[in-house]
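Only one structure is covered here, and it is reproduced in the block below.
Every protein chain but one is kept in place in this view of the complex.
Chain nomenclature is as follows: A, B and C, assigned in order of appearance, with residue numbering initiated at 1 for each chain independently.
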Amino acid sequence: MIESIYQIRPRYDEVDQMGYVYHANHISYCHQARTELLRTYGLNDKVLEANGIMLPVISFDIKYKTPAQYDELLTITTRIKELPKVRFSFEFEIRKEQGQLVSHSHSEVVFVDLKTRKPMLAPGFVMQKLKPIFQESMISTEV
Amino acid sequence: MIESIYQIRPRYDEVDQMGYVYHANHISYCHQARTELLRTYGLNDKVLEANGIMLPVISFDIKYKTPAQYDELLTITTRIKELPKVRFSFEFEIRKEQGQLVSHSHSEVVFVDLKTRKPMLAPGFVMQKLKPIFQESMISTEV
Amino acid sequence: MIESIYQIRPRYDEVDQMGYVYHANHISYCHQARTELLRTYGLNDKVLEANGIMLPVISFDIKYKTPAQYDELLTITTRIKELPKVRFSFEFEIRKEQGQLVSHSHSEVVFVDLKTRKPMLAPGFVMQKLKPIFQESMISTEV
Partner (left out) sequence: MIESIYQIRPRYDEVDQMGYVYHANHISYCHQARTELLRTYGLNDKVLEANGIMLPVISFDIKYKTPAQYDELLTITTRIKELPKVRFSFEFEIRKEQGQLVSHSHSEVVFVDLKTRKPMLAPGFVMQKLKPIFQESMISTEV
């Protein structure tokens, strides 16, 4: 499993008149968390693009537990539980500073060829980056 | 069942650099479609607020089928399949002009007391507006 | 002068926790009003793109007079006071249903070649669409 942490403070324009982070913005926060996770492993969007790949989202499933508020520090934990094949799955948890769960969600993206705009298998350069991390974490789990 | 149609043209700022409507914006379009449906039945947000009610979203589950593009006319069909109790469920389909499915989704909101910020049962004034429509549509189904 | 009217209802995600339309959204509304004006004269963004042109904004100057609120009907008046040369100027007024001024603004865009990404003079096909309207309105002013 790959796990990564990303922190964000909701901006003024992301909060609605109930005083809560507008629900669609959780999805954009999770996207940002995914981007930061992939950046850590040398897979930022520029690298993907240079390799002719894009990663459109094909599903997003989110449960909202507690409203998040303007300017409070939120921590997003992103998890990849399986190496990607055609689909690439991500799990997200957004929590407040004291640990309270704000939302949890699950999203799937696919690898799409930038030119043909057709879906494809997870490309080699992505697998090369991710596989070693999965093997390490399996070993550390065994110990 | 209650069904309603809402049309929207993606704005320039809602489209990403792939040339597609950014995925989180589908959720905001569906919110707008829900608002318009409720307005039709005398339940716009001002009426809800005047009655001390707000409707925060507690879940959203969406599948993306085909990318939507800038400025194309999209039609959102919103369906309420059951009268609300504690939860109030909505189904959404976004389609292109030729009928192609862009995304379909399911969302749940709850009735929350504006003052106490606690969830509550679907209030009487909401049921009075919605019940007759369900009864009509049941009759028309029977015939 | 070319003048055009566009109407919009602020969406829930466009309003901040003061209960006002977030100030940056006025700019996106004005963009939408400009797009609709140009569409009327056969110059929608697809036509521009097909002609290898894009219209990036180079300045925006806005004064906010009265806050706009969620879901209220706003009317945007867009005015082109001069035929474009290198710069293409637009004036916007956003008003409430009773006529109260919400904001007024002035924006300039330039014609940029999609391939070279360099600024250029207003292209012929744009002038052909706009010139007759200016001449008509000059005549009607003279009478």
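Definition applied: a residue touches a chain if its C-beta (ideal position, glycine included) is under 8 Å from a C-beta of that chain, and two chains touch if they have at least 3 such contacts.
Every value quoted in this text rests on a predicted model; they were computed, and no experiment measured them.
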Residue touching the undisplayed chain, where the options are C:5, C:58 or C:73: C:58
Touch residues of chain C, complete complex, unshown partner: 18, 20, 22-25, 27-28, 31, 54, 56-64, 67
Positions on chain A contacted by the hidden chain, ascending: 11-13, 28, 31-32, 35, 44-46, 70-71
Residues of chain B in contact with the chain not shown: 12-13, 15-19, 22, 24-25, 70
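Heads up, the rule we're going with is that only the chains that are shown with their structure count from here on.
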Chain whose averaged C-alpha position falls nearest the assembly-wide average: B
Mean-CA-position distance for chain C and chain A (Å): 36
Centre-to-centre distance between chain B and chain A (centres being mean Cα positions), rounded to whole Å: 26
Touching two or more other chains - residues of chain C: 12-13, 70
